[in-house]
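As you look at this complex, bear in mind that one protein chain is not there, while each of the others sits in place.
Note that the chains are named A and B in the order they appear, and that numbering of residues resets to 1 at the start of each chain.
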Amino acid sequence: MCVAIPARIKSIEGSLADVEVGGVLRKISVQLTPEARKDDYVLVHAGFAIHIIDEQEARETLKVFEELGALEDEREGFKDSRGQGFE
Amino acid sequence: MKFIDEYRDKDKIRTVLEEIHRRADEPLTLMEVCGTHTVSIARYGLRKVLPETIRLISGPGCPVCVTSNGDIDRAISMARIPGAAVATFGDMIRVPGSASTLALERANGQDVRVVYSPLDALKIAEENPGIKIIFDGVGFETTAPTVAATALEARTRGLKNFFIFSAHKTVPLALKALLSLGEVKLDGFLLPGHVSAIIGSHPYEFLAEEFGMACVISGFEPLDILQSILMLVRQAKSRRPKVEIQYRRGVDPGGNPKALEVMARAFEPADVEWRGIGQIPGTGLVLRDEFAELDASRVFNLPVPPAKEARGCRCGEVLRGVIRPEECALFAGLCTPQTPVGPCMVSFEGSCAAAYKYGS
Partner (left out) sequence: MNRGSEDLFSTDRVLLAHGSGGQLSHELVTSLFVKAFHNPILDRLDDMAVLEVGEKRWAFTTDSYVVTPIFFPGGDIGRLAVCGTVNDLSMSGANPLFLSAGFIVEEGFPIPSLEKIAASMQRAAEEAGVKIVTGDTKVVNRGGADQIFINTAGIGLIPEGVNISGGYARAGDRILLSGSIGDHGIAILSSREGLQFSTSIESDCAPLNGLVAAMVERSAEIHCLRDPTRGGLSSTLNELARQSGVGIWIEEDRIPIKEEVRGACELLGFDPLILANEGKLVAIVAPGAAGGILQRMRTHPYGRDAALIGEVREEPRGKVVMRTSIGTTRIVDLLVGEPLPRIC
């Protein structure tokens, strides 16, 4: 029930921060994430940062897939994964 | 975009899907309880690519859908107060109450404004001291702290024309009530990632311990959802149910203590009605007595006639996961996103709307 988007903090002044998503800037409140700092990535919901994204954990999550993928390749030989195109 | 695009990677998705197909050899019924999951699953067509052994059903995860008719009627009656404006999230504006919607009220000349953040509503109040701005607070624990923080801010700024009408609700106890109904046989839950960013993982532990449910707290990108389903498949096979966090970049087991503190300062639990389910004790959030002067339901105590449910509407059963949208006789006939009978169809993240919009 919650659209919350990862955004990068460009600057903080008091309890307000300027964040950036794909080049779009918005002012949001960091009242709920007082430890947030410039250059942190935060989850933004309804104009508030609700969580500081753990980049290490993000990398770990993706590594799992890479490992899974490597296992697959070993198991079945490399597959060509091209989808259908409209050419 | 960082932290989004990587989780939509085609190759990784194919890898996880293949692993799911390999592992899911026994039937599993999993319930997702977050409207944003409902939309993501529908938007990416995930049901169609999962193995047939996995049945994914939607639960009461759309806070808009579970807002009672009475609460919508009350918000509408507030819009009709002369000199008052209702500020609302876009999600709510077309949801039908007994006889109208906020959108229809606006068409009839009432002052209804869509905002993205409760702070935007606060700003409108500051800039328009002559208008009473009533913010329609809907949402679960992801949203409630933002409204709580706004209440505190209103108090600090000494605003006399800003009010909050709280229809906020909390998730964990509602899941308990749902399971206690015993209507659907479930094997596990895909738990809401952003609610959990606030409340952490501990409040769900009873699901595993008392009810034997496999639980995974999931992010919202297709890769997150698929990884979570894989984790649920593995948990179910191990016969050792627990609460795991897939969405580790977004959720700490202890949640967000500051947000929880702010939420508790402004709100306290109450017994409230969930549309389609009935009263669930302790799952509502109401403003504490110290904030009475901000509380729209106390300041504007308007009598509303008893709420009327729409003829033939089976939203309740859809919300409890008892039927799929397509099984409702009104689906795609009398009830469409354009002429919705119940909230499951009008809410962008309602199960019926998602099923209709993204097709089968």
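By our rule, contacts are C-beta pairs under 8 Å (C-beta built on N, C-alpha and C of every residue); 3 or more make two chains touch, one makes a residue touch a chain.
Keep in mind the model is a prediction, meaning the values are calculated, not measured.
A.B. asks: Just one of B:81, B:103, B:131 or B:152 touches the chain that is missing; which is it?
C.D. replies: Considering all chains, including the one not shown, the answer is B:103.
A.B. asks: Touching the absent chain in the whole complex: find that residue among B:113, B:242, B:265 or B:324.
C.D. replies: B:113
A.B. asks: From the list B:20, B:93 or B:328, which touches the chain that is not on show?
C.D. replies: Missing-chain contact among the listed residues: B:93.
A.B. asks: Residue by residue, what part of subunit B touches the chain that was omitted?
C.D. replies: Given the touch definition above, subunit B has residues 1, 4, 8, 10, 13-14, 35-36, 42-46, 48-49, 62-64, 87, 89-91, 93-94, 96, 98-101, 103-104, 106-108, 113-116, 120, 124, 139, 143, 222, 308-312, 330, 334-335, 337-341, 347-349, 356-359 touching the missing chain.
A.B. asks: What residue numbers in subunit A mark contact with the hidden partner chain?
C.D. replies: Residues 1-3, 5, 7, 20-27, 44-46, 83-86 of subunit A touch the chain absent from view.
One rule holds in what follows: only the chains that are shown with their structure count from here on.
A.B. asks: Which of the residues in subunit A come into contact with subunit B in the complex?
C.D. replies: 1-6, 8, 21-22, 28-29, 31-34, 41, 43, 45-48, 50-51, 53-55, 57-58, 60-62, 64-66, 68-69, 72, 81, 83
A.B. asks: Which stretch or stretches of subunit B touch subunit A in the complex?
C.D. replies: Checking each residue of subunit B against subunit A gives 1-4, 6-7, 9-12, 14-16, 18-19, 34-36, 61-64, 89, 116-120, 139-140, 142-143, 145-146, 149, 153, 192-195, 197-198, 223-224, 227, 246, 248-252, 256, 258-259, 262, 349.
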